[in-house]
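Quick one: the structure is below, and I'll ask about it shortly.
Only one protein chain is missing from this complex, and each of the others stays in its spot.
Chain naming follows the written order as A, B and C, and within any one chain the residues start at number 1.
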Amino acid sequence: MIIVMEPGASPAQQQSVVARLEREGFKVHLSRGVERTIIGAIGDKTRLRAETLAALPGVEKVVPILQPYKLAGRDFHPEDTVIPVGGLTVGGPQVQIIAGPCAVESREQLLEVAVAVREAGATMLRGGAYKPRSSPYSFQGLAARGLEFLAEARATTGLPVVTEVMDPALVPEVATVADVLQIGSRNMQNFTLLQAAGRTSKPILLKRGLSATIEEWLLAAEYILSEGNSQVVLCERGIRTFETYTRNTLDLGAVPAVKHLSHLPVVVDPSHGTGRKFMVAPMARAALAAGADGLMIEVHPNPQEALSDGPQSLTPEQFSCLVKEIQPLIAASGRELGRLA
Amino acid sequence: MIIVMEPGASPAQQQSVVARLEREGFKVHLSRGVERTIIGAIGDKTRLRAETLAALPGVEKVVPILQPYKLAGRDFHPEDTVIPVGGLTVGGPQVQIIAGPCAVESREQLLEVAVAVREAGATMLRGGAYKPRSSPYSFQGLAARGLEFLAEARATTGLPVVTEVMDPALVPEVATVADVLQIGSRNMQNFTLLQAAGRTSKPILLKRGLSATIEEWLLAAEYILSEGNSQVVLCERGIRTFETYTRNTLDLGAVPAVKHLSHLPVVVDPSHGTGRKFMVAPMARAALAAGADGLMIEVHPNPQEALSDGPQSLTPEQFSCLVKEIQPLIAASGRELGRLA
Amino acid sequence: MIIVMEPGASPAQQQSVVARLEREGFKVHLSRGVERTIIGAIGDKTRLRAETLAALPGVEKVVPILQPYKLAGRDFHPEDTVIPVGGLTVGGPQVQIIAGPCAVESREQLLEVAVAVREAGATMLRGGAYKPRSSPYSFQGLAARGLEFLAEARATTGLPVVTEVMDPALVPEVATVADVLQIGSRNMQNFTLLQAAGRTSKPILLKRGLSATIEEWLLAAEYILSEGNSQVVLCERGIRTFETYTRNTLDLGAVPAVKHLSHLPVVVDPSHGTGRKFMVAPMARAALAAGADGLMIEVHPNPQEALSDGPQSLTPEQFSCLVKEIQPLIAASGRELGRLA
Partner (left out) sequence: MIIVMEPGASPAQQQSVVARLEREGFKVHLSRGVERTIIGAIGDKTRLRAETLAALPGVEKVVPILQPYKLAGRDFHPEDTVIPVGGLTVGGPQVQIIAGPCAVESREQLLEVAVAVREAGATMLRGGAYKPRSSPYSFQGLAARGLEFLAEARATTGLPVVTEVMDPALVPEVATVADVLQIGSRNMQNFTLLQAAGRTSKPILLKRGLSATIEEWLLAAEYILSEGNSQVVLCERGIRTFETYTRNTLDLGAVPAVKHLSHLPVVVDPSHGTGRKFMVAPMARAALAAGADGLMIEVHPNPQEALSDGPQSLTPEQFSCLVKEIQPLIAASGRELGRLA
C-alpha cells in the first residue's frame, strides 16, 4: 500500500500514519520528496483497509498495490479452471454454446426450441423460469412450472440446463433442476444471493453487472468462491454506456482482460450485449476470436410472439446458420465445439 | 405507440403489423411518407409490449409514448406524496436530515453519534446493521445485534431509525426495528426484495442504482407501490460515470426531474455522492437549493477508525457546522427543518 | 512516482527499471514485499513520463503521485485568481450572470434580448456568432455580421460580451469584439485553438468537454496558461452519461472539486447542463449553493422560434424571475451580484 501525504501535511500527521501502520504489523518506508511525502507499507493488507488510512488527517490518497481478490485471481492459481457440466467442460479446449429462449413461456415453446437448438449444434439449454423485469407489469416467468418444463427438455434432448435464480430462498429449489445456476446482471452485487449460490455444489454462471468494473465482477465471484464453491463461469453481456443505438455495449476487451487476471472461464452473451438480431452473429464470431470459452444466445421459435427479448432473439434457422459460421473460427483457434454424450 | 417501418418494408409486412395491433384492440393510423411508413397505435399499452412489435419483420423501431410507470407518475397523482415518519413528515414543507454512521460498529459508537447528531439538529438516525460490501473480506455489519443497538439509540434520542435490508427473508425482522427500511443502490433492481418491502407497512427509502436511469428508478418504486405500499422516499446518491476524482457523480438534476415526473419525495446523500469529506457540505447546500426534501449524511465520532466510508464521514463537529450553514438556505426556500416532538 | 513490478518480474527487470530511473536523475527506493516489489522514485517528473516506465518489461503499473498540471493547480498558487472583465470581476466576491441567446440570429433579436437581460440583472451578454453544430445542415451562425451585432449590443447596454471562437485562424478577429473568448465543449481538447487563445490577452471561458475528466479539463486550461494567458474561467456545462432524460448530467460536484484543486474561477451553465427549461432555475440555485462564481444562461425573446436550443432557453420574463429567486441565495453566501458601472 502506498500512502501519499498532502503537500501541507505536518510531521505529526506523518508520524500518526506511520504509527498506525506499525501498530497493525506493517513494515513502513518513508520517502520525503520536495513536493510530497510518500509512505510505503508492506504487510497483511486484509488487516487494514485503504479507506481507513485515507480518512487519517493529512493523507491525500492511498494506492492499493495488490488486487483485492485472492481466490479469483491468477496470482495464486495460475492454471485455468475447467468446470465439468453434464459430461462437457467449460474453460478447457471445448467451446460451449448455450442457447434457448429468454423465458420459458410454455411446455411446447421450450421443447420446440430445445430440440431445434440441439439439432443445430447447441451444447446447453438456457431458459428463465424466474425472470427479473424492469417493470412489475411485464411477464415474470412461469416459476416452478417453468423448472418442470426445463427438466423435461433436458430429459428429451440431453442438454444440460442453465437457468436463473433471483431469490436466495429459492436457490435449493432451482438447484434441483439446474445444471448451472445463473446469477443475472442486476443481481451481480446481491451479496445474499451470491453467498447462497456459493453454498451449493452447482456451477454458477455469473453475469457481469451493467456498470460493474472488471474488479467488482471478480470480487462478486470471490463471494461465491469464498463460500467454498469453486465453479464460477463469468459471462460478459454488455455494459451500460452513453451509446443508445445498441441495448448495451458489449465489452469484448473484458475477455482477454479477465483471462489475464483470473483463472475462471468466460463466456459471452451477444444477444443482450447488442439487443439487435442482426448484430448477434458478428459479435458471436468476435467473442470467440477474442478468446471466449463459449457463447450464450437467445433463440425463440417465433421471436415476434416472444414474451421478452424478441428483437434480439434468433429463429432456430438463424441460430443454425450462426453455428455453421463459427465452426471454422473454432477450428482456426485450435479448439472444438463441445460434444454431448 | 408509434411504429416506424424500415425503408424497404413490404405492404404485407405493414399489414401484418396493423393486423397484430388490431387483434389486441388498438386503434391504428397509418401514415405513408416518402421515405418511411409510420403506424400510430392507440389503446391499452399493457396488452402489447413495444419489444414484441419491434420483433416483427419490417419494423425499424417502436417509440413508446406513455411512461411505463403509473403509480409512481404524476399523471394520475398530481399532488405531492407526504410520508409520516415518527411524528415528522417527508415530502411536505419539512426538510429532514438523516445522519449517522455508515455501519453500526458497536453500542458505544452508535449511541455517541446518535446523541451528537440529535444535538446538532439531525431529525433521523441512519446506520447499517447489514452492510453490502464489494469484497467478502470487508466488515459485513453486526446483523441482529446492530438492530438492537439501533432500537436503543432511538429510545435514547427519539430519532426515528433508517436502516438497510438486503435479504428478502430478513425484511420482517428488520422492519420490527426500522422506522424506514432502506434499499441500497446495488439492490435497486433486486425485484424479490422490492416486492418483500412492498408487502410491509413501513416507509421505504429507495436509493438510486449506480447506473439506473430515472425511468428505471421510478419503475423500481413502482414494484413497491404495486404491492400496496405507497410510502416510497427516493434517494439520489450519485451515479457511475467516467469521472474518477469523485467516488460517484451526484446527479442533482435528478431532483427537479423526479419532482416533475413523480409525486414521491426525494432526498440526497452527498456523502456517497462525492466520497470526499470536503465536498459534503457544498453538495448538501446544492441539494437543498435544487429542491430536495432532505439529506442523508454519514457522521462518525472518529472517521479515521471507521470500519467503512471513513473518507466521506464527517465528525459530529463538522456535521454541526453543516446544519448551521444550511439553516438560512432552508428558510430562504420557505421550508423548515423537521422538529421532533 | 511509484512503480509496481509484476509478481514474476526478474531481478534483471527490476534492475533495469532502477537503472533507467537513476539515469534520469531520480532518487530511487526499492521495497520488496512478499507478493510484489515496489519502486519509489523521487525527482523531476517532467523528465520521464509514467507511460514510458509502464512499457518496461516486468512493470505491472505506474502510479503518478503529483498532479500533471502546475500553473492551473493550487499547490503553487494557493490564492484564488480574480479576473477583471469590463469593470466587473470573476472569481472574487462578485457573482456574474452571463445571459443571452444561444446564437446571434439577427440584429433585432440580439438587441431585444440584450436590453431585456440587462434590465433583469444580467451582468454579461452571451451569444454565438460562430456555432458548432452536430449536423452540417443546422444553422451555423452569422459569423462576422454576428460579431458586429454583438459590438452594437455592448455599446447599447454596457454588457461585456462573451462569444465563442472555433477556428484558430479567427481568434484575432473574434478577439477584437469579445470581452471574453469562449472555447466550447467540443473544442476543449482542440490544442491548436487552446494555444491560439493562450496567445491573446483576453479572458478565456473554457467549457468542460462532454467526457472530460476534471484532470483533463485542468490540463486544457494549462495549455492556455502555459502560453502566457493567465485569465481562464472554467465553465461546467454537463457531462455525458447513460442518463437520457436530461441532455447532459450537470456535474455540480465539479465546482467544489475544481475550487479545491485549482485557483481558477468556475461558472456553471444550467441551460446546456439540463436541456430542459423547467430545470434551469433549480440547477442555477444549486450551482450557486455549491460555490459557483457565476452562471451562464440561455435567454431568447421567443424560444419556440429559436434557431438553436429553444427547449432550454428561458424567456426574458422567466430569466427575470430566476434572477429575483437567486438574490437571497447570493446574499446568504456572503457574495454580491456584479454591478456594472
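Convention: a contact is a pair of C-beta atoms (placed from the backbone, for glycine too) under 8 Å apart; a residue touches a chain by one contact, two chains touch by 3 or more.
Everything numeric in this text was worked out from a predicted model, so none of it was measured.
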{"item": "Chains shown that the absent chain touches, full complex", "value": "A, B, C"}
{"item": "Given A:Ser230, A:Thr249 or A:Thr315, the one touching the chain that is not displayed", "value": "A:Thr249"}
{"item": "Selected from C:Glu24, C:Asp80, C:Glu112 or C:Asp167 as touching the chain missing from the view", "value": "C:Asp167"}
{"item": "Residues belonging to chain C that touch the chain removed from view", "value": "46, 49, 51-52, 54-57, 68-69, 132-138, 166-169, 186-187, 189-192, 210-211, 216, 219, 222-223, 226, 240, 303-311, 313"}
{"item": "On chain A, residues whose C-beta touches the chain left out of the figure", "value": "211, 213-215, 239, 241-246, 249-257, 260, 273-274, 276, 278-279, 282-283, 285-291, 328-329, 332"}
{"item": "Chain B residues that touch the omitted chain in the full complex", "value": "2, 4, 7, 29, 31, 33-36, 38, 40, 42, 63, 65-66, 75, 211, 240-242, 244"}
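Keep this in mind: only the chains that are shown with their structure count from here on.
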{"item": "Turn needed to bring chain A onto chain B - CA fit, degrees, nearest 5", "value": "180"}
{"item": "Separation of mean Cα positions, chain B and chain A [Å, integer]", "value": "26"}
{"item": "Chain C, residues touching no fewer than two other chains", "value": "211, 241-242, 244"}
